[in-house]
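Coming up: subunit A.
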Amino acid sequence: AKLDDVKAKGFVQCGVSQGLPGFSNPDSAGNWTGLDVDFCRAMAAAIFDDANAVKFTPLSAKERFTALQSGEIDVLSRNTTWTMSRDTQLGLNFAGVTYYDGQGFMVRKSLGVTSALELSGATVCTQTGTTTELNVADYFRANNMPYEIVAFEKNDEVVQAYDAGRCDVFTTDASGLYAERLKLTNPGDHQVLPEIISKEPLGPVVQQGDDQWFNVTKWVYFALINAEEAGVNSANVDEMKSSEDPNVKRLLGTEGAFGEAIGLSNDWAYRVVKHVGNYGEIFERNVGPDTPLGIARGLNALWSKGGIQYAPPVR
Partner candidate 1 sequence: MTDLSYVRADESPNLPPPVNTTGVIGWMRANLFSSIGNTILTLIGVFLAYSIFEPLIEFSLINAVWEGENRQACVAPPDSGLHVGACWAYVKAYLPQFIYGRYPIDERWRVDIVYGLFALLLIPMAIPGVPFKRTNALLLLIAYPIVAYFLLTGGFGLQIVETNLWGGLLVTLVIAVTGITASLPLGILLALGRRSNLPIIKLVSVIFIEFWRGVPLITVLFMSSVMLPLFLPEGVNFDKLLRVLIGVTLFSAAYMAEVVRGGLQAIPKGQYEGAQALGLRYWQMMGLIILPQALKLVIPGIVNTFIGLFKDTTLVLIVGMFDLLGQIQSSFTDPTWSSPTQAHTGYLFAAMVFWSFCFGMSRYSLFMEKKLHTGHKR
Partner candidate 2 sequence: MHISDTDVAIEITKMNKWYGDFHVLKDIDLRVMRGERIVICGPSGSGKSTMIRCINRLEEHQKGSIVVDGIELTNDLKKIDEIRREVGMVFQHFNLFPHLTILENCTLAPIWVRKMPKKEAEEIAMHYLSRVKIPEQAHKYPGQLSGGQQQRVAIARSLCMNPRIMLFDEPTSALDPEMIKEVLDVMVGLAEEGMTMLCVTHEMGFARQVANRVIFMDRGQIVEQNEPEEFFNNPKHERTQLFLSQILHH
């Protein structure tokens, strides 16, 4: 089984994007940072008690699924939209939604556009081989607006083309819009339009057919959410170990044997929080308001706080 293989080789091989600030981005020293990256680190922490027991494979949109299918990577954590066809026809399993996104548009402020419905006749730049490409087509068709599309292989090329004026509109997941705006010559000259034209639940993906590995991935994600809900964070996790709250006790492995049931140690969730923090911490650290991206929690707040991040209980 995958888990045994991963344990045997001593690290998690994780597929990430080739560079999307806030989600997975290498710095000039070659260290990877970002929300997607941190999820992989969380998995490594859960399995090995070492957040660095992970190796990253940067993948283009085109390569990502084949890399997963061929077993080249163990888990794909790369702003991948959960769609039915991918879930069913490509032999993939989505383990959860680490970021609820939606596709948006960015335009130059100088155009004076305030709504996506004014984009009739626009030229749109996007990345090829993504759901984005399909959504744009749907949106413009639905609203009976003519448009032209220019699709590029890599995100950087899209940004460059947009920056050079090859197109009026740059479209991708809203999170990506904020991230990519940083790369423009004058970020201040561009605005993100309010419309969100699609549901883009992004999350980690594993290969179909290995339930144990699927469970591990899924529950690492749930642990991150549950930890935030229970108020457990990397700073207080050691104290919380002695908490009397049964929810916390089960989560941190001081009660019950939930970890062993999925092939991990019982303190798997403790390890995760200890090394990478809870979901809220990860979010704030990588994309939150204090980062250059400055994205508000919005849909990604906990269900209890007006968002839709929700995890089944550990029980």
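In the analysis below, a residue touches a chain if its C-beta (ideal position, glycine included) is under 8 Å from a C-beta of that chain, and two chains touch if they have at least 3 such contacts; residues count from 1.
Behind the choice of candidates: all candidates are chains of the complex that A comes from, given by their letters.
Values in this document were obtained by computation on a predicted structure and should not be read as measured data.
Identify which of the numbered candidates 1 or 2 touches subunit A in this complex.
Contact with subunit A is made by candidate 1.
Write out the stretch or stretches of subunit A touching candidate 1 in their complex.
These residues of subunit A touch candidate 1: 5, 18-19, 21, 25-30, 55-60, 63, 66, 69-72, 153-154, 156, 160, 182-185, 292.
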